[in-house]
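Heads up, one of the protein chains got dropped from this complex, but the rest are sitting where they should.
Just so it is clear, A, B and C label the chains in written order, and each chain counts residues from 1 on its own.
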Amino acid sequence: MLRRIAVFFVAVMLALPICAFVEEFAEAAIAPGYENVLRFATNDEPNTNDPQKTTEYYAVNFQVFDRLVEAVTTGQGQSDLVPGLAESWEISPDGLTYTFHLRKGVKFHNGAEFKAKDVKYTFERMLLPETEAKNQDFIDPIKGAAEMMDGSAKELSGLEIVDDYTIKVTLKEPFGPFLASLATPGVAILNKESTEEAGTDFGLVPEKTIGTGAYIFDKWVLHDEFKVRRNDNYWRGAPELDGISWKVVMDADTMRMMFEAGEIDVFDTDLVPSQISYFTKSEKYADKLVVGNRMGTYYFTFNHDIKPFGDVRVRKAFQMAVDRKGMLDALFDGRGELVHGILPPGLYGYNKALPEIPYDPAKAKALLAEAGYPDGFEMTLTQIADNPSTLARGELFQAMMAEIGVKVTIDQMDEAAWYAVRADGKLPAYSGVWSADFNDPDNFLYTFFAPGNTVRRSFNFKNDALSNRVAAARAIVDPASRVKEYQDLERAIIQDEAAWIPLFTTQHIFVVGDRVEGFKVSWNGWSDGWHYYEGLRIKK
Amino acid sequence: MLQIRNLKTHFFTRGGVAAAVDDVSIRIPPRSIVGVVGESGCGKSVTALSVLQLVSRPGKIVSGSILLDGEELIGKPSKQMRRIRGNKISMIFQEPMTSLNPVYTVGRQVAETMILHRGASKAEAMDRTVEMFRAVGIPAPEKRLKSFPHQLSGGLRQRVMIAMAMACKPSLMIADEPTTALDVTIEAQILHLMKELERDMGTSIMMITHNMGVVAELCDYVYVMYAGKVMEHAGIFDLFDHTKHPYTQGLLNSIPKPSGVRGRLFNIEGMVPSLLRLPKGCRFSPRCEQAVRECFESEPGLYAVSPGHGVRCFLYRDCGDGGEAI
Amino acid sequence: MARYILRRFLISIPVLVGVALILFLLLNVVPGDPVTLMMGEHIKPALIEAFRARMHLDDPVLVRFGRYMLGALRGDFGVSYKLQREVSGLIWQAFPHTVKLTIYSAFVSWIIGIPAGIFSAVKHNTLIDRSLMGFSLMGVSLPIFWAGLLMQYVFASRLGWLPVTGYYSIKYYIMPSVVLGWSSAGTVARLTRSNLLEIMKNDFIRTARAKGLSEPSVVACHALKNAMLPVITVMALQVAGLLGGAVMTESVFGIPGIGRIAVDAITHRDMPLLQGTILFTTAIVIAGNLAADIMYAFLDPRIRVEQANS
Partner (left out) sequence: MNGAEFDLDQELAQRDDATAAGRLKGMLRNNKVAAFSVLVIALIIAASFAAPLYSPYDPNKPSLSERFAPPSRTHWLGCDDLGRDQLVRLIYGARISIVIGLLPTSLSMLLGAALGMISGYVGGKTDFWIMRLADVVLAFPSLLLAMVVSYTLGGGIVSIFIALSAVSWAGTARVIRAQTMSLKEKEFVLAARSIGVRGGVIIFRHILPNCVPSLIVLFTLNIPGAIMNESSLSFLGVGASPPSTSWGLMIYRYKTYLLSYPWLAIAPGMAILIFVLAFNFLGDGVRDALDPYMKD
């Protein structure tokens, strides 16, 4: 008897696939319900769609939530700050007090009306330690923020509800880019009641992730797809699309095949930079490229604590030994522009007049000799493993450094270790790219060269005077003198001190399928953007 | 009934051609038990397998003729040959444990033969199997049908093998050392059974063994083989009473005598020669105590010392040729 | 029989605990702090402290291991660092996809491996033998992700016959199953062949021939059943190999199964998730071995009867 059961079991196991095959084969190729849905792909699963708890995954946040102020794309690499959930605002002359007049009649997806208490809740939730939020940087200039973050206060003293539709925000000290930072996706406005009720499910469970945005968070199948659907009651007017979906495709090369097979509508070449030349050179795709300028700068760093990088002559030699044009051509098909400082072209405060850093290996060698290294030396360049495009950059660097006698070893570390070592200020050298969160030089200079940050980013920049000036520049109110101060700092840090090797900024190229019309790249060239604008639609 | 004439079965190996069976002629009359004796490697098993055409590569029947009731078996199409195997000629083997398929019940394995050759239905075949089991003396045959080989003792397993071999009432059963792996008492029972079956069913038996005791007990007629050739053949009484060939004498001396005089069990010096490096002259010459010069130079023929008694030895050259047992 | 199964089952428990312990130690002596990775770069030190406290990351390793095992007994494998959900839920969500892929692939590997093994054993040392074995071994010798990409390129991208990725219906599984199944067909073919060759040397095969059975019947009725017994064991053992291969296959073909989340967990240093997936996979492998033993016992009369008698 038992034997029969075993035999039966084997037979069932054999029959199962056949049955499944017959049953499932006759099935439609394109999923129904996606006829009017814009289909993206991403190679990384978001950890959450709670805007306060992520620093990298904003694809859904942009669509589902609104901000008090919005940064809208007005052209390639240009943006304007426009009213969002705040209809208008006044700034006191000392730059310390902001009074926001909130829009009336805006409804959250659950039907609740948007009011001042929601703004207060949003800000306080961000600052409370138990939230474990990650985007506190954007609102920590508010008075009382520090007390909330260290747990000594439960309420934000710098935020005052005047009435249901008016709030008054007081800063600790003036902070020029405050409005711009309110436009970042991390500071999206949440609904007090539904967010409290959702608890830890907020950002994870679609129906509990409530915003005021143009789209409603619809579904999230892990490692497969997440999707938003149209909000018919959107206060700006319902969008034209039925929804937007993101397919999670781990392997970026597979993603490209999916694009060519028509399984996705938009292909983001940032995920596979190796494909840029294929698409830009192909006639088939010539009219399907949507190009945006990236508000970002590629760079190489070196750790000033490690010999011989404490010597400015060595750093200058390195700046001159890198063939940046060659690198841009080889890796990005020449689509970009060299950068000679910190800020990318198009960013607020960009200095066109910055002198060019020449490619001059002979002079670099001479400088090295002058610094006492006529025969070069050995150094280590680190990177996160499993990143072929960074590796290609590193290998070119390796070859270029070999020209001036410097032997470079590339050390591929896993992500966790790399970040941990960097935060300790111990990475010897690495390369990266920084793209603007908001349109202001502060977002660049403060991130890399403020005291503390130069350690956390493994620069260990030794010129304290300059570092302190970077921090102090935040409080300058007058726009003209702010820009001047940042430009001076940029020149001093990069051209005089040679604190890093600026490389270039690149275009961000999307390839857009036949169905899509009017696709735009967001102003800062991010992969994630706010897909609510005139003209974006799917051809019928 | 079965006549093997000048059979040559050779093995084509990397080291050369080995004549495992070299010009062997054997006759098995109806209703008789014929013994084929010799040391291992003398070619007796290959002879048996040749009869069933079951010699596998690199072995090959080179020439000769095997007649079953006047019908030539060599060169028969394999389909027709299969109708003979298990049907007209059946075979049992030395090791009853490994000769039965461990994953099927013994009943099924016996019935299979009848289903195959007699076209019996499964139920009929099973009934017949019970009968056969009873006939070969298996106790509680109905119960034993469902046993697996490993559940039976060696003696019972050999009885099953015999039942399988006799299932289709073949005219010839080849028994290849059927009792070697068994205890002495069981051996006696099995030999007794075979003798009975020969008498009751009229099946001839070709008994392959190295044991002269078995031969004495069972056989009517005996062929003695050495290194691929028949050395002596005679009726059972002639062979024991008028032993001629020195090799046969050696074999007979190896039987423990009841007198209690214990010599060496086998008193032929030396080893069976490799078939790839046969000595020149008589194959037995290097081990023969009576060998003369001639024995090392040329091969003796088969000489007839009396009717039905042939010897391959120069000692008996005077008796004249024609020692073939035909 | 029941006692036999129970004994086998009990032996597998310490193995599982051993796996868990080794894994735990391995993942916890790692340089680099996953917290930095999980919490992002602008994080305030106080938050890191809070997170570490919540996750009990500062306790001694063995205490944490004990806590983990106690939780695991209740089916609680902790919360994924990255995805912020219950690990057990994530695994259950992924498991069916992996099961499907594994079954389909096993099926493919048998379809290729068993006939190839049988024919090459029957035609031992001939051209047929060599080419069939060559074909099966080719699967073993292809890097899975490379073969997967080539197939995607040819059948999806160029010919358009099959979808590039996905898991929504059987046709999405065709390419991944073929790639994965082929990769283990060689093992099945090898085993079938060598077993059959071994069995064909047995005395009972000679008996069967002496009975007058034709060569195909000898192979099919008498040899195959004996030869297939070990192969069945391998089928269950294959589960381990296929689960390993599923890591690659699922990543290439976008199947959100266990292998895929394991790779995700490795690259994101998501220790609870990694630990959960590997522990789970190992449990499946052990269960597979157990099933193999039991199945073997059912199918082989020798073992079956011995067990019944003891």
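Note that a contact is a pair of C-beta atoms (placed from the backbone, for glycine too) under 8 Å apart; a residue touches a chain by one contact, two chains touch by 3 or more.
As the structure is a prediction and not an experimental result, all values here were calculated from the model.
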Residue, one of C:G78, C:G186 or C:G212, that touches the chain absent here: C:G186
Residue of A:I142, A:M257 or A:A450 touching the missing chain in the full complex: A:M257
Of C:A116, C:I170, C:V285 or C:L299, the one touching the omitted chain in the full complex: C:V285
Residue among B:L2, B:V46, B:M173 or B:C295 touching the omitted chain: B:V46
Interface residues of chain A (partner: the chain not displayed): 252-253, 256-257, 260, 272, 274-275, 277-278, 326, 329-330, 385-388, 391-392, 394-396, 398-399, 409-414, 417
Interface with the undisplayed chain - residues on chain C: 14-16, 18-19, 22-23, 26-27, 29-31, 125, 130, 133-134, 137-138, 140-147, 149-150, 153, 157, 186, 190-191, 194-195, 198, 230, 234, 240-241, 243-245, 247-248, 251, 259, 262-263, 266-267, 274, 278, 281-282, 285-286, 289
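Following the convention adopted for this analysis, only the chains that are shown with their structure count from here on.
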Most centrally placed chain - per-chain CA mean versus overall CA mean: C
Identity of the chain that, by mean CA position, is farthest from chain B: A
Computed distance of Cα centres, chain B from chain A, in Å: 90
Where chain A and chain C are represented by their mean Cα positions, the distance between them in whole Å: 38
Footprint of chain C on chain B - complex, ascending: 52, 54, 78-79, 82-87, 90-91, 93, 95, 98-104, 112-113, 116-117, 148, 150-151, 161, 164
List of chain C residues in touch with chain B within their complex: 202-204, 206-214, 221-222, 225-226, 229, 300-302, 305
Chain C - residues contacting chain A, complex: 1, 30-34, 36-44, 46-47, 50-51, 82-85, 90, 93-94, 103-104, 106-107, 110, 149, 152-153, 156-157, 160, 163-171, 232, 251-254, 256, 260-261, 263-264, 267-269, 295, 298-299, 304
